[in-house]
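Notes to accompany the following structure.
All protein chains of the complex are present and in place, except for one that has been dropped.
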Amino acid sequence: MTTVERQSTAAPTKVVGQRMARQEARGLVSGRARYVGDIFLPGMLAVKAKLAPYPNARIVRIDTSRAEAHPGVVAVITHEDVPNNRHGIFTPDQPVLADDYVRHIGQPVAAVAAADELAAADAVELIEVEYEPLEPVLDALAAMEEGAPEVHEGGNVAPVSADGARVFHIRKGDVEAGFAEADLIVESEFTTQVREHAPMETHASVAEVDATGKVVIHSCSQAPHLHQISLCSILGLPFHRVRVAGGRAGGGFGSKNDLCIDHITALLALKAQRPVKWIWTREEECLLSSKDQAYARLRYRSGVKRDGSIVAREVEAVRDNGAYTIFGVPDAVTKIGVYAPGPYRIPNYHYQGQVVFTNKPPAGAMRGYNVADAHYACEAHTDEIAEALGMDPLEFRWRTFVDEGDEGSTGAPVHGATIRQCMRAAAEAFGWKLTEDGAVKPEVTNPSPQKRRGVGICAGWQGSGSTGGGDTATAEVEVLIDGSVICRTGAVEIGAGEGTTLGMIVAEELGVPLDQVTMVLGDTESTPFDLGTLGNRITYLQGVAVKRAAEAVRHAAVAAAAEVLELPEDDLEVVDGVIRSRSSDQQMSYAQVGGACKFALGRELVGHGRYLSSASPLDPETGLGNPTEQVIFAAMMVEVEVDTRTGKVDVLRSVLVHDVGKAINPLFVEGQMDGGMAFGVANALIEDFYPDYPDIDTGARGFHEYKLARMVDMPDDHTNVIVEIPSRHGAFGAKALGEYTANLQAPAIVNAIHDATGVWIEHLPATPPKLLRALREAGVS
Amino acid sequence: MTAPTRTPDYRQPITDWHRPLADATFRAPQSVDEAVALGAEDEDVRYIAGGTALVRLGRWGGSVGPSLVWLGQIDELKTVTPFEGGLTIGSGVVNGRLIRDANLVQDAPALGQAASVIAGTAVRNLGTVGGNVAIDGSLGPALVALGGEVVLRSGSGERTVEVQDYVAEDGIDEDTPLVTAIRVRTDLPAQSYQAMLGASAAAAMRLDGDVCTAVRIGLGGLDLATRRLTEAEGLLTGQRLTDDLVAQIGEIADRSARDGQEPDADFEYVCTMARVMTERAVDAAAGRPLR
Partner (left out) sequence: MEHDIAFTLNGRDVQADSVRSTTSLLEVLRERFGFTGARPGCLSGDCGCCNVHLDGDVVPSCLVLAPMVTGRQVDTVESLGAPDGLNALQQAFCDNLAAQCGYCTSGQLMSAQALLDVNPEPTREEVKAWMNGNLCRCTGYYKIIDAILDASRRMASGDGDGQGTSAPSGPPDPTAASTTRPSGLH
């Protein structure tokens, strides 16, 4: 049963808070919904690319002449065809098509547009590329040493600031003094694996050139406006000559945050002067898009007192960033430092983060973006401390949870600290006893000598929106002459119900039913700027922008009605979508006001809304500041069964708790929490993308090798608990959620495995072979 | 706890990218004789039934060969025919039928258990018994436990080869023999198939109380050629099943998997699973608790 804990005393709502189906639900279930790959244009060509067959090689020569002569081929491009061949959201270091070197397996070197896929693929094989293979940089820690081969000139550790510093620090308080006070110092070290986002829709792109010469790209991007910036730079075209027409993706999970396909199709469409389409194979999806980050080192050192208080914590993080920067600096290296210490009261904190280049596909952002890694390391470390103190893991956490107004990891006070409410809800649903005297974990019974059961816990926090300021959202709401409503935002519907959620906010604000509202999403030509559907930001940030836009249009409607009815504005109120006079029986519908605006008053009935998060960048010296406006909290408990003869782990039951502030649509909230379960369970137990890289045959070539969580991997007995303690900022009190739901499972499961067997998993995932080896070393198998 | 590392040669380029399939001739004979004749005339012919292996794998490199002969229209390959003490399962019987056909489940439960770990429902509706017999692991261990024999037809006539020999390609000398059927025995009713990452085992037994009076055991895996554990069968036959005895069976399975080699860490796990799955198959077939 889904439990809802409410502290809200807000005004009753009619649309917001309802369990509503998606606006496009009927299209999705009847095969009618359109994705980019479903677009067929007259004269359209198919695209294939020549991919780097080596992890690291110098390009000696590229000869495309035989490919150009192949029947059906219309255009072939190499780096020589790219006006500006370097791009990157923070650091422009990634080539569109490789020129001097290839730096990871699968990097595109050339691309072909031809009559059909087979002709394009055959032509690709006729492109001759002569390489000089070089020793690849594979191990991030080894890459940091003096004399290691370099991925890029200038060293493998990325500069984190303009002055060339290569370590990012957060220094709060005095850690040395803190450690001196400690009764006990606990150290742990962890690593995490590379994962693949694996949206069911691989990247697809259709590009065409219209009659005016404008490039139009039908894109599955999560961030059309961000991509437009890079595309204009690459193509050397002004913004009004490049349109990214998106708005829907078949899943993203961060893989569609950064530009990796649309630039190549745009270049080919321009060269061929024909529409082109590229749908990636699953193998291309594996190798050409950015990957999840792997942490080659997550070292924790904590000083604690016998009473359970933490007096000092040091965290050292080394991110294996693959071949190019993308989000690595300054974003990733900052973000993990902010959340690494966990939702605890820690007066003295020192974080050191580094980002290292290796000859692997570049690390971008994936659902959970660094914070998932931090949760795993922090919460396993927390259990180690509890064990060292001889304290119940829940009790230890309870004694040291951060409370309202406490100093956070970067010095700013924490507002909206609700970890205690989340954890109490988890404990109640799971049966982990929490009293004034302490905590008692639930008893478990082993079903047989070789099958052992245990319980695990995780507490967590994360931010809303991107880290460190500049996060802005804009929206426009228009009332048409029949009273129907169009809301335009740059957000993209990637499956979480972004469009319907925002539409519900608009409908609520205007007092109209949801089916009177149409959302126009993610098109650089028809929607206002937005960073995109990423970083936990749509409901929280974009929600405020659309709410304000709706408010603005409501005010404009009232003003227009006042003019038409010749009544003072303050005599008018909006009730159930009708503008009524308080003093008389006069009233106007939105349709009447819309018509009056258009034909009598000569004005548009349009409202604009924007929101700029109050978060700010961290101080580059101290790492202190206020990197997020709204911290969000969550808690989880699981019970697992470990087969000590095979190393297989079954998750038997789970409780996941999120404080969402206000569930705009509880059905969607559950959907996100359910989906986070599949991500999280697989992160804990299954997914390891290319453990043998540069041998990619054991993972990175498709779903036959790279396994996702399946139906049978999920615990049947799973409970979502939705806590609603309103945000001071978000629309109707809503906080962020979507990205965050995948972060708590791995630590909770790892802690449960420890509870069951005494073994610590220090490198994710706990695959059966790996766990069995550990069990044997510990003498448990 | 350290993970095993491989050191692949970075100078070896990847050449078998996933790409569209090159064209091929495609012929659909209506009878086994016709199919055999097509196979005999051209050494490049590949028989294709469900295509779940050939089409899937062919896309890496982009070829299913120049000449396909599709067996899907030959009805005689899709039948299951009983004979005294066994069943002749046509090579074109789809794997899903091993799970859904009540008679098959009754007579050869290990086959259904094995089929249920092959891919998903949809793929099992395409993939056939004849296509899966040569894939290590998969149906192989269950077929071995049922005394499976592969019926082969070629230009030179019909022959039968035991499944484990067929897999090892022992005694197959003609070009492109057509698998027409698998004959399995239903003489040992107590059956179980157990699988875990890289190793699967099947046992078929006849029991008299807790004494095993007859047994066949099959073992295989992705990197473990399908085999029959005759030494283990000899040890079990006529014996009362005890924990110690089953552990000895597991020991034999482990040794067989190792094949005298010192395995790397990945294969060490496969060997251990060979042991554990074999023990569990024997225990489950005998109705004993799994260890």
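Going in written order, the chains are labelled A and B, and every chain counts its residues from 1.
Simple rule for what comes next: a residue touches a chain if its C-beta (ideal position, glycine included) is under 8 Å from a C-beta of that chain, and two chains touch if they have at least 3 such contacts.
Please read all numbers here as calculations on a predicted model, not as lab measurements.
The chain not displayed here makes contact, within the full complex, with A, B. Of the listed residues B:I14, B:L38 or B:L68, the one in contact with the hidden chain in the full complex is B:L68. Per the touch definition above, the residue from B:L21, B:V211 or B:L290 contacting the chain not shown is B:L21. Within the whole complex, the absent chain has one touching residue among B:A119, B:L178 or B:A232, and that is B:A119.
Take chain B: the residues that touch the chain left off the picture are 18, 20-26, 28, 48, 50-52, 55-56, 59, 64, 68, 70, 72, 96, 100, 116, 119-126.
On the side of chain A, the interface with the absent chain consists of residues 1-2, 18-35, 37-38, 40, 118, 197-202, 249-253, 279, 281-282, 494-497, 500, 513-515, 667-668, 670-671, 673-679, 702-704, 708-712, 714, 716-720, using the contact rule stated above.
We adopt the following convention: only the chains that are shown with their structure count from here on.
Interface of chain B with chain A (complex): residues 1, 3, 5-6, 8, 10-11, 13-15, 17-23, 56, 59-60, 62, 196-197, 265-266, 269, 272-273, 276, 289-291. Interface residues of chain A facing chain B in the complex, by the touch rule stated above, are 48, 51, 53-56, 105, 117-118, 121-122, 124, 131, 133, 135-136, 281-284, 448-450, 645-648, 691-692, 694-696, 701-702, 704, 761-763, 768-770, 772-774, 777.
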